[in-house]
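Only one protein chain is missing; all other protein chains are in place.
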Amino acid sequence: MPHSRILPAAAALMLMSGLAACDNKQTAGSNENEVLAQYRANPKFADRIVGDKFSGYVFASPETQTMQDDDFENPGMLAVQDGETEWSTVAGSAGKSCASCHGDAAKSMKGVAVTYPKFEPKRGKLANIEHRINLCRTEQMKAPELKWESKPLLGLTAYVEYQSRGLPISVKVDGAAQPFFEEGKKFYYTRRGQMDIACNQCHEANAGMSIGVENLSQGQSNGYPTYRLKWQSFGSLHRRFEGCNEEVRAQPFPRGSDEYTNLELFVAWRGNGLKSEAPSVRR
Amino acid sequence: MAEDIKPRIRVPQSAKKDEIIEIKTLISHPMESGQRKDSQGKTIPRKIINKMTVAFNGKQVFEAKLEPAISANPYLSFFLKCTQSGSLEFAWTDDDGSTYKATQAITVA
Partner (left out) sequence: MTESLHLPRRQTGVSRRQAVAALGAAAALMPFAASASPETAKKLLSELAKAEPKAGKVQIKTQEIAENGNTVPVTIAVESPMTEKDYVKAIHVVADRNPQPGVASFLLTPANGKAEVQLRMRMAETQNIIAVAEMNDGTTWTATREVKVTIGGCGG
């Protein structure tokens, strides 16, 4: 429905009926169902599957894949373009822009985003790219934080993520990050909402299965932030988490919250090794 | 808002004579349909790109009239037969009267 939100209860019914119709085609002795096996056999996806990890790309329609493949057709590149402008825009009382310290993002930011979220001593907890950008603003630029999901923050995040496109996700979950990783893991496996569903039930146990006419993906985050066809706009991973939580009729957490940031680390770790596709196009 | 709207065009810079090339266009725009309501229940006024025109060396070669059924960040592609070198001029018209422009030269050998 263009520009509309269906009531959560109605969505829940769709989800329930869809799940009830789930046809488990698991093959004996293997953890991979027919759909996933088909994706694996497709040479087009060779770069999108690492071990038992499948990028959201392979679950998309060929039209959506084409839209992502061509940087011109990919509307996510509009956000990268915003970010490129923002990168060298001076803000705050220190009279600095991102470029003042970090110079050419193509060099300084290459390989950075794929290591986030990570433990940030200044926060005493995890920081993702959005948090890191805002830390730079408040600490170095003496500028106010950018609002979560605002155009400049989405743009900068997209621009920083874009510099790591094609590089493998490689987050660390040991050391100071470990307790936060454990929290994220706990979140992932906790049933929640009126539907009483945990993340893993859709994205681990049933990836490749149908829910109504849609196929469930592994819920990998290597394409985020993304241009979503449904949103008709660019958006953050936390916005997507919020959608999933609403879908199971659970109270979502705020974007940028500790809960979602810990979950982001766990989800990124699940996808360690998958190549970053940001900005991707997802349905 | 006008400064927020960015047109993007993709036109090959050169082409062989009589080659038919694909031209792609994308413009950042919410394409507010005029059918949505805000949290107070008030209708959000329609604001869309209602027209895109393309001229080659000053002569119109293509025009698109758009309705609210076109998705946000409108993408349009079409073809052009390259008969001579020249300049392609694109113009998008917004409901609020603004126009956004882009130009690119093509060399035809």
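Per-chain numbering from 1; labels A and B assigned in written order.
In this text, contacts are C-beta pairs under 8 Å (C-beta built on N, C-alpha and C of every residue); 3 or more make two chains touch, one makes a residue touch a chain.
Quick caveat, the model's predicted, so the values are computed rather than measured.
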Worksheet item: Which listed residue, A:115, A:200 or A:257, touches the chain dropped from view?
Response: A:200
Worksheet item: Which of A:232, A:257 or A:272 sits in contact with the chain that's absent?
Response: A:232
Response to the item:
Among the options B:14, B:35 or B:103, the absent chain makes contact with B:35
Worksheet item: In the whole complex, what residues of chain B lie against the chain that is missing from view?
Response: 20, 33, 35-37, 56, 59-72, 74-81, 83
Worksheet item: Contacts of chain A with the missing chain: which residues?
Response: 1-4, 6-7, 9-16, 18-20, 22, 24, 26, 31, 60-61, 63-64, 66-67, 194-197, 200-202, 204-206, 209, 211-214, 216, 228-232, 239-240, 242-247, 249, 283
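Keep in mind that, in the parts below, only the chains that are shown with their structure count from here on.
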Fill in: Centre distance in Å when chain A and chain B are each reduced to the mean of their C-alpha atoms
30
Worksheet item: Which residues of chain A touch chain B in the complex?
Response: 2-4, 72-73, 75, 77-78, 81, 151, 232-233
Discussion item. Under the definition above, what is the set of chain B residues touching chain A in their complex?
Written reply: 4, 6, 8, 10, 24, 26, 28, 31, 33, 35-36, 71-73, 75
